[in-house]
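The other protein chains are all here in position, but one chain of the complex has been omitted.
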Amino acid sequence: MLDKNGIAKRIAKEIKDGYYVNLGIGIPTLVANYIPEGINVVLQSENGLLGMGPFPFEGEEDPDLINAGKQTITTLAGSSIFDSAMSFGMIRAQKIDLTILGAMEVSENGDIANWKIPGKMVKGMGGAMDLVASAKNIIVAMQHINKAGESKLLPNCTLPLTGVKCIKKVVTELAVLDILPEGGFRLLERAPGVSVDFIKQSTLGKLYADDNVPEMILD
Amino acid sequence: MLDKNGIAKRIAKEIKDGYYVNLGIGIPTLVANYIPEGINVVLQSENGLLGMGPFPFEGEEDPDLINAGKQTITTLAGSSIFDSAMSFGMIRAQKIDLTILGAMEVSENGDIANWKIPGKMVKGMGGAMDLVASAKNIIVAMQHINKAGESKLLPNCTLPLTGVKCIKKVVTELAVLDILPEGGFRLLERAPGVSVDFIKQSTLGKLYADDNVPEMILD
Amino acid sequence: MINKVVSGADDAIKDIKDGDTLMLGGFGLCGIPENCITALVKKGVNKLTCIANNAGVDDFGIGLMLQTRQVKKMISSYVGENAEFERQLLSGELEVELIPQGTLATRCMAAGYGMPAIFTPAGVGTEVAEGKEIRNFNGKDYLMEYAFDADFALVKAWKGDTAGNLIFRSTSRNFNPVMAMAGKITIAEVEHLVEAGELDPDHIHTPGVYVHRIFQGENYEKRIEQRTTRKKD
Partner (left out) sequence: MINKVVSGADDAIKDIKDGDTLMLGGFGLCGIPENCITALVKKGVNKLTCIANNAGVDDFGIGLMLQTRQVKKMISSYVGENAEFERQLLSGELEVELIPQGTLATRCMAAGYGMPAIFTPAGVGTEVAEGKEIRNFNGKDYLMEYAFDADFALVKAWKGDTAGNLIFRSTSRNFNPVMAMAGKITIAEVEHLVEAGELDPDHIHTPGVYVHRIFQGENYEKRIEQRTTRKKD
């Protein structure tokens, strides 16, 4: 079973040289810490920055320089700044190669719900609906099961949707799964020490799994 | 009867303090020479400049700095440069207070034809269709009659249109005329020495004229 | 050049009246029109509809206008970083319309570019699409979304000149240029007001034609919402 950093570490392996990547808030943000050496990647922050650098050193925070999570950050050599319309313009035009974001639920046909729980205070979708509707390549970082042990990989989402038929890959504390074009989760990798049976039990949506599913290699 | 500079001079009197103005090629370009002193006006050139200055001094031409007529020009203190999409964006959003352009024909309901003569080589509409379709305030600088003595102020344009129901004012070598919302030219001023009768003869479109139409005051 | 300078925030916002629709630039607390917000609170104008990506925090940004109950409706992509906001929303005092962030930005841009509507895939198949026209282009569904129509846009720039030209600094640019284009009246407050001619025409983000009033702002607090740092090794 992976912790949050483990999920981030596994997702980082999906990042290829030359990718422009948008990282959502939460686990996706941690992915930046595990990008393999020698891989040139540019991080986009949808508030208007390409080339997001690490957090600033203490005392060097610039209130004019934040990421989409409103955290103080830095730029890198080759960074560029633009307005919100251009930022979502490049997202909509699919210039961003990979989007990594969190989810509350994902369905077997690639729907995602991650912005609203009826009855709870709704903060808003931010840029999530734009990202999931536009990106050609989305990986969801999420918990496979909630605290009550219930699956969050479902036949259909029960929460209000963020986007439909848009998710192609999910990485959880238990597994790496693809979502097949015709529908259904396909189990690709098991987290260290997790059995195929346990993943089957933990997945309410249709799951395709071979008997021999390899264990993830994280390093 | 006015010459080209006379037409330009008369049109310049329509420009008010604080106006952003787009000047077309030909007579409209001459208007810049007659903008009254003490009037602050910003000239837009639709290739991407606000704050067009005069021609450069000999030897100071900059190939990167031209107007929409492809002439070498200069900038002024407070000029700004932008791309073609923003340039026509501000035109479409009616941020330009006044557009002055030439015409081959204007009709009594405000249609304009100024880009194409069937059978002749067609060079294109450039930005004219965007300007006439978007501007809230357009003045046409044109010849009232062609070399054969035929009126160019018509009941309907005979040439392919550039825009429909968009022209509100026309200044010719003979007269200043408004186009009424309900259709028809209204004679406002006569050029020095030109009679109302001659203007009537020279206008094929419906013309409304009082007996006492004042002569233009040019200075 | 046309001079757009007004004496200060109070002067700049003097004709904003009850019931107006305002755009306010900024992302979180970054690049918000601090002086204009202070002046709006002082003036006490009410029943405002505010188009802004966020609604500030309890004691800063638009949160200050929520404390004084000046806001009737927020049109935003992400809100609720403040307790008072939540209280007013739950009690029905405050209306909220949530819009995908890219749609919000593009509807501003559309207004500034004279385009009455735009197409975006954001929200297709979700409750955001309810009642909206859906149109398929090249096999993909898009929603038709309309340009915003705002009485005033209040933006904050780093530098501005007397002709109204604006330059933004780093990610405080965010929604400011697209809102600056979109207001019927656009008011810009700047950290550094300079004479026309001091800014390089090639560096200007918002041409002065879009800006109706500009003033030198003061006492910028530029509060940081999430101060994140690393230690030097």
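Brief remarks follow.
Going by the order they are written in, the chains are A, B and C; count residues from 1 in each one.
Criterion: contacts are C-beta pairs under 8 Å (C-beta built on N, C-alpha and C of every residue); 3 or more make two chains touch, one makes a residue touch a chain.
Keep in mind it's a predicted model, so treat the numbers as computed, not measured.
Of the candidate positions A:8, A:23, A:66 or A:81, contact with the unshown chain belongs to A:81. Contact with the chain that does not appear here is found for just one residue of B:54, B:192 or B:214, B:54.
Within the complete assembly, B:125 is the residue of B:35, B:77, B:125 or B:218 that touches the hidden chain. Mapped onto subunit B, contacts with the missing chain fall at residues 45-49, 54-73, 75, 81-85, 87-89, 91-92, 111, 121-130, 133-134, 160-165.
Subunit C residues in contact with the hidden partner, per the touch definition given at the top, are 106, 113-120, 137-138, 140, 142, 146, 167-170, 173, 201-203.
Against the chain not shown here, subunit A presents residues 18, 20, 40-42, 44, 49-51, 75-82, 85-86, 88-96, 134.
In this section, only the chains that are shown with their structure count from here on.
More C-beta pairs in contact connect the chains of A-C than those of the other pair, out of A-C and B-C. Centre-to-centre separation between subunit A and subunit B, using Cα means, comes to 56 Å. Separating the CA-averaged centres of subunit A and subunit C is a span of 29 Å. Annotation: 36 Å between the Cα-based centres of subunit B and subunit C.
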